[in-house]
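Below you'll find the structure, written out as structure tokens, and then a few comments.
Only one protein chain is missing; all other protein chains are in place.
Then we have chain A:
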Amino acid sequence: MTDKDFDLTRRSFIDRVLMATAGAAMSAATPWAAMAAGAQTPGTGKVRLGVIGTGDRGRALIQNIGKTRNCMVAAICDTYAPNIVKAQQWVPAGTPTFADHRAMLDAKGLDAVVIATPLNRHAQHSMDAFDAGLHVWCEKAMARTIADCGAMVRKSQDSRKVLQIGHQRMFHPTYLNALRRVKAGEIGTITQIRASWHRNNSWRRPVPADSNDRRINWRLYRESSAGLMTELATHQLQVGNWFLDAVPTRVLGSGSICYWKDGREVYDHVALIYEYAGGRKFIYTSLLNNARYGCEEQIQGSKGSIEPELGRIYQEIPPKTLALQRMQADVKRGHKRTVPIGGATWFPELPVTTPGDSLGWGEYDETMLQFEGFGEAVRSGRPLPGLLYQAYNASVASLLGEQAMDKGEALTWPTGLVTI
């Protein structure tokens, strides 16, 4: 792709974001989006990022950062040397590399860090970076415990440094557009979101000879992860809170290791109900041995439904020809005949089988936009409003869900969370 083509796709992506977020209702609901899309300051010296963790996600982030106008990767760090080597193809030759993040922080020359390490490392890496006077961009979920999530928030507030968490759906034109259509009343009152992330694989990665299972498959062990809850559900819980415009009041859940009895410690089946004020619900399942229903959030309103992963909106009225509409055609032909009413077409409360209309996809990457927004936040020293609130609540919700399943009890939303 030429630079000109690249600029065009970037422009069209950003235009979609701006279009989706125009108007008072949307700027109140998504204040971060237009600010990130408005980041227009190339040339004035890029924000220098040190990436901690160059595993799968870290390397994807490095590629995205490379595409931004206002950020650059100035150092990379990983305890596992082969992952440093894999990452080097995406950074300029001579970019300093580190095996210990403290050494990277001590070496100076950075404005912020990007953290893409296993979940149980996030809090320590963030704290150390704040202590070094840097801003922090950290992958979701925030931390392994609710207390650590709160500590990260408080630390960023106390040190007056930006803390941004990687919830890219908040920058995705399809999600923004979906929310705009919700705010416009197109699907009526949302009373339920049914979300799932179903996969059919063990979620287990092969372990190279020079590493070990707990390091490579950190997702499968409780010390380092809450499994499906923190790795997958967080994204969808963020979407749930965002579209229901609230945090849950209570969560009930059941988890089991049902299929992959391979020594893992985290559940391979989770099923939870998050309750929201007014009787609204977010119903969630995630499992690892059936992919039929994949990843989706079915946002259900009184007038329609939205499936943002598919990018579809459905109206409750199926546009099929009913007896009454046949009458119209009859009249045009000058033909009067008895209209059979009721019976099978009496009530419309049947599953909607129509394919729905497309909400429109963006080809360009929301992950990049996250970083352009972060770059602006670092430059101004002010976080993009609204983002951390969403991220914190999503992480708390995922960890509270884990506790509810472990205890087999309904748990109420914690009091004493940090105010953002």
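In the analysis below, a contact is a pair of C-beta atoms (placed from the backbone, for glycine too) under 8 Å apart; a residue touches a chain by one contact, two chains touch by 3 or more; residues count from 1.
The rule we apply is simple: contacts and distances are computed from a predicted model.
Comparing "Aspartyl/glutamyl-tRNA(Asn/Gln) amidotransferase subunit C", "FAD:protein FMN transferase", "ABC di/oligopeptide transporter ATPase" or "Ferredoxin" against the UniProt entry of the hidden chain yields the protein name "FAD:protein FMN transferase". The chain omitted from view is touched by exactly one of A:Ala22, A:Ala277 or A:Ile341, namely A:Ile341. From the set A:Ala99, A:Val331 or A:Ala410, the residue in touch with the chain omitted from the display is A:Val331, counting the whole complex.
Counting over the whole complex, chain A has residues 188-189, 302-303, 315-317, 319, 322-325, 327-328, 331-332, 334-349 touching the chain that is not drawn.
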